[in-house]
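Apart from one protein chain that is not included, each protein chain of the complex appears where it belongs.
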Amino acid sequence: MSRYIIKRLLFIIPTLLLVAFIVLFIMDLTPSDPGTLILGDNAQPEAIEALNEELGYNDPFVVRYVRFIWNAVRGDLGESWQTGRSVTSTIAQRLPVTATLALGSLVFGSVIGILLGILSAVKQYSILDFFSTTLAMALGAFPSFWIGMMLILIFSLGLGWLPSFGAGGIKNFILPWATAGCFMISSLLRMTRTSMLETIRMDYIRTARAKGQTERKIITGHALRNALLPVVTVLGVSFGTMLAGTVTVETVFSLPGVGLMIIEGIRMKDVPVVTGATVVLAAMFTVLMLFVDILYAFIDPRIKARYAKK
Amino acid sequence: MNNTGTEQAILEVRGLHTIYQTDDGVVKAVNGVDFSINERETVGLVGETGAGKTTLALSIMRLLPERTGRIPEGEIIYKGENLLKADKEYMRRIRGANISMIFQDPMNALNPIMSVGDQILESLVIHNEEKRSGEELNKRVDELLELVGISAGRKHEYPHQFSGGMKQRIVIAIALACNPKLIIADEPTTALDVTIQAQVLALINDLQQKLGTSMIMITHDLGIVGKTCDKVAIMYAGEIIEFGTAEDVFNGEKHHPYTVGLFGAIPSLTSEAKRLKPIDGLMPDPTALPEGCKFHPRCPHCTEECKTGEPYLYQKGEAYIKCNLFREEK
Amino acid sequence: MDTLVKGDKLRKYFQVGPKSLLHAVDDVDVDIPRGTTLGVVGESGCGKSTLARVVLGLIPKTGGKLYFDGRDLDTLNKKEKAEYRRQMQIIFQDPYSSLDPRMSVYESIAEPLDMNHIFSKKAEKLDYIMELMERVGLAERFVNAYPHEMDGGRRQRVCIARALALNPKFIVCDEPVSALDVSIQAQILNLLMDMQDSMGLTYMFITHDMSVVKHISTEIMVMYLGQCVERAPSKELFENPLHPYTQALLSAVPKPVINRMSNTEILRGEVSNPINPPVGCRFAPRCKHCTAECTQKNFELVDQGSRHSVACRLFDQA
Partner (left out) sequence: MNKTTGSANGVKVVRKKKSRFREIWGRFKKNKSAIVGLVLFSIVLLMVIFADVLAPYSATIEPNIPVRLQGPSAEHIMGTDSFGRDIFARLVHGSRNSLLVGIGAVFIGMVIGGTLGAVSGYYGGKIDNIIVRITDMIMCIPMMLLVLTLVAALGSSLMNVLLAMMISNIPGYTRVVRSAVLTVVDQDYIEAAHSCGTPNRWVIFKHIIPNAIGPIIVQTTMSIGSMILNAAAISFLGMGIQPPTPEWGAMLNEARNFMIQCPYMVFFPGAAIGITALGLNLMGDGLRDALDPKLKD
C-alpha cells in the first residue's frame, strides 16, 4: 500500500512539470512583455529592450522554464509585471477566499447531490426521482454565473437578505457557495443515481435479500458503499471543474480570490500572475486527484490487494 | 432414515402462474405449476434455458423484480401459510431463516467490499431470535466455515481472495447459517469446473444428509439430478410436464416426449452412437406461447388434439405426465 | 498416417510482471491426421484456448515448430502465409460475441469471401452463400437477418457457414456448443460431424465437456496447467484412462443415471497458479499417488502402445 502511495506521489512530479510547461508555453505566446508593461507604451524602445534583457525575458524559453521551476520549488513564483509585487504573496493572500469558496461548495454540493442521488435511485420512478433528475438536468444546463446572477437578483436585490459582493463574513459566501455548488449537485446527483441503480441490480444485493435482510439495511449496508466507489472519482473531477469555475463565480460576486486574480492578470497581460495562479490551481487539483485515488484504494479491498501484492 | 411419519410436505406449490410485464409484452414465465416437497427430500427442477426454473425459485422466495414480476394466481404453502398472501415483514423473516437460496454465479453473489466472515455473520444477526451474544455468533461463523471446508482463519478475507469453488462454499455457508428447512439451489455448479463441481456437489449432498434439510435443485444437467435428487420435475415453457421419483424419470417406462428428447440429446459416456438425436425446433417465445400442449410444435407424436386444449394428465401415484399419448391407458 | 497439422514443443508464455511468466502452453506436441478430430479437454486455465490460437497463428508463439500440410509455417513469406491462413478457420464458444451485431448473415458470410477476392460477380457470390447456408441448415429467409434476431443455435450455424466459406481444410472449434442448451447442442454436433464426413475436414475440438469430446473425437488430448498429461484414441482413453487426473476428471462427470454419489472420486484442492510453475509434475499437489519424486523431476509423455501416451511417474519406464 505504501508503495502505491509513493508511486503515485512520484507520478505527481512529472505531472506538475508538464502542467507548468504547458501553462508557461501557452503564456509565452501572449503578445506582451514586461518592459512595455512596466515602462508604458510611450517609453523608449531601447529602454524597454534593456529592461526586458535585465529581467531575463529575452532568454530562450527552456532557460526561463527551468528558472521558473527552480524558483517555484523554493516558493518564488516571480513578480507581477504590473505592480512588482511577489506573485507568491498575492496568492497566499487570496487563496483563503478561493479555498473557502471551493470547500464550502464542495460540502454543499456533495451532501445535497449524493443524498438526492441515493433517494432518487431507491425510489426510482417516484415523484422525488422525477424532481431530482429534473433538478440535476437544469442545474447542469444553466451556466453557473447566470444562476449566480439570478440568485443575486432574488436574494440580494429583491429580498435584500444577503450581500451580493465582497468577501466579508459567512453571509457573503452563502450565495457563492450555492452558485458554485450547483454544478456539483448536478454531476454528483446523476452519477450517484446511475451508480446506485447499477448496484441495486447486482447479484449480491439479491443474496442479501435472500438472507432476509431489511430493505433499509440492504441500501445502507450493501448498496451504498459499493455505489459510492465510482462517485468518489466523479467527486474529484467535478471538484476540479468547480475549482476552475471559481473564476466566473468570483467574477460574479467580486470575491477577491485566485480566480479573479487570473482574470485581472489576463486583462493586464500580466504573464507571471496568470502563470503562477494557474499553476497553483492546477497543482491543487492534481494533489486532490491523488488524494481521491488513495482514498479509493482504501475503500475498495480489491484495489488495495492489487497493490499490496506488488 | 425413517421416512415413515415424516411424509409431511413442507412446501407445496399449487397452480402457480408468474408473469413479467415488459415493454415487449407479457412474458408468461411460469404457467400453472403444482408440486410439493417433503422433509429431507431433494426435488430436481430440470429444463433448458427459458423453461421458467429460476422464475419459479424467485416466486417461492418472493424475490421477483418488483416492477415487472407478478404472480396473478396460485398458492405457495409453507408451514400451513400461503406465502403469497403473507406480508413483507413475515416473508423477510422466512427468507434466510426457513428458506434460503444458493445462486448460480458465485463470482457476483458476494459483496466485494465486505469480508466473507461478515457476510455470514450478517445472516445470523438478522435472524438472531434467541438473542445470542456476538461471541456466540462469531463462533457459529467459524463453525460454518469449517463445515463447508474453509479454514476459519480466512473469515477476514474478501471475496476476491477466493476461487470460484471457494466462493460457492461461502454462499452455501450463508445459506446454511440459520439451519433452514428448505434450500433452493439455482444451478449451483454450472459456473464451476468439473472437478470443483464434484467437490461442491459432494459437499451439498453431505451437508443435506447431516442436517436433514430439504432441497430444490435447479439444473439443466440430468447428470446432476441423478447424483442428488429423490424426485424430478421436468419443466418446459413454464410447466412441469413430467414429475416423479428419480426412479420413474430415469428408469420408468412412460415418459413425456420432451423428456425422451432431453435424454436422447446428451452424448453418452458409456455407449457408442454415431449420431445424436436432437429435438427439432426451438423453445417457444414466452410472450406468444402455442395453444394446447406447449411442446406440440416440436413433438414427433403430435396429433390434432394436441394443438388445442390442455393435454391429458396421466397420473400414477405421486408421479404424473402431461401428455395425450397416455390418454387411452386409463 | 497422413498428418495435416503438426506442432512440435509448442510454447506460449505471457509476461505478466517484471519477473513473472505465465506458462499458458508449455512444450505441447500436437499432431492431427487428415480428416480426423483431435479433442482437447481440460478445465478452465489449462491453456487449451491459447493452444488453439497458437496453432492458428492468431497469437505469436514463444517457442516450437508448426507444420501445416508438411510445410514449416515459419519459413513462409507473407503471401504464402495468407494462403495457408485461408485453409485454417475457427469457431468460437459464444455465438453472441463472435458475430458483428451490425452485420447481417449475408454480410458476415460474405466478409471472408470479399477479403480474399473470391468472387467478382455478385450473383455468383450470393448463390454460393445460399449454398453454404443450406449446407449448415439455415433457411433462406435468414439471409438478411441480424444476429440479435436469431437464437444461439442459428448464430452458431452462421459462424460455421462463415468458417466454411473459404473451403478450409482445418477448423478449430473452441467450445462451440458450451453456450447452447442440450437439444440445440446435439443439432450443432451432428452438423459438425456431417460437415467432416462430406468435406473431409480436420478438426481440433476444444471443450471442457467429457461426453461431448468423447462423442466427436478420434483422438483426445488431456491438458492440465499448460501441459498435455495424456493422449489416446477416444475409445481407449475412456476405457483405460491412465493418468490420475484423467481418471478423476472422468469420474467427476455427472452421468444421467441415478447414482447418489457412490463411486465418484473427489479430487482434492484446486488448480494451482500457472505463473512461474516449479519443477515437477504440475498435478502433484492434488494427486493421491504423489511421491517426493513427482515434485523433483518433470515427466515426459511416454508411449504405452496403441497410440496411448501418458506423462506420469506411475508409467515412466525411463
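Letters are used for the chains, namely A, B and C, taken in the order the chains are written, and counting of residues starts over at 1 for each.
As a convention for this text, a residue touches a chain if its C-beta (ideal position, glycine included) is under 8 Å from a C-beta of that chain, and two chains touch if they have at least 3 such contacts.
Remember, it's a predicted structure, so these values are computed and weren't measured experimentally.
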Notebook entry, point to check: Which residue, C:I32, C:V54 or C:M88, contacts the hidden chain when the whole complex is considered?
Noted result: C:M88
Checklist line | Which of C:S97, C:N276 or C:N298 contacts the chain that the document leaves out | finding: C:S97
Next item on the list: Extract the touching residues of subunit A with respect to the undisplayed chain.
Entry: 14-15, 18-19, 22-23, 26-31, 137-138, 140-143, 145-146, 149-150, 152-153, 157, 194, 197-198, 201, 240-241, 243-245, 247-248, 251-252, 262-263, 266-267, 269, 274, 278, 281-282, 285-286, 289
Notebook entry, point to check: So which bits of subunit C touch the chain we can't see?
Noted result: 56, 58, 82, 85-86, 88-90, 92-94, 97-102, 104, 106, 111-112, 115-116, 122-123, 126-127, 130, 140, 143-144, 146, 159, 162, 165-166
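Here is the rule we use: only the chains that are shown with their structure count from here on.
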Check: Any idea how many Å lie between the Cα centroids of subunit A and subunit B?
Finding: 53
Next item on the list: Averaged over CA atoms, how far is the centre of subunit B from the centre of subunit C? Could you give it in whole Å?
Entry: 33
Note to self: Which stretch or stretches of subunit C touch subunit B in the complex?
What the structure shows: 43-44, 151, 153, 181-187, 189-190, 193, 208, 210-212, 214-216, 235, 238, 248-261, 264, 266-268, 270-271
Item checked: subunit B-touching residues of subunit A, taken from the complex the two chains share -> 125, 202-204, 206-214, 221-222, 225-226, 229, 299-302, 305
Checklist line | subunit B - residues contacting subunit C, complex | finding: 48-49, 163, 165-166, 193-199, 201-202, 205, 220-228, 246-247, 250-251, 261-270, 272-279, 282-283
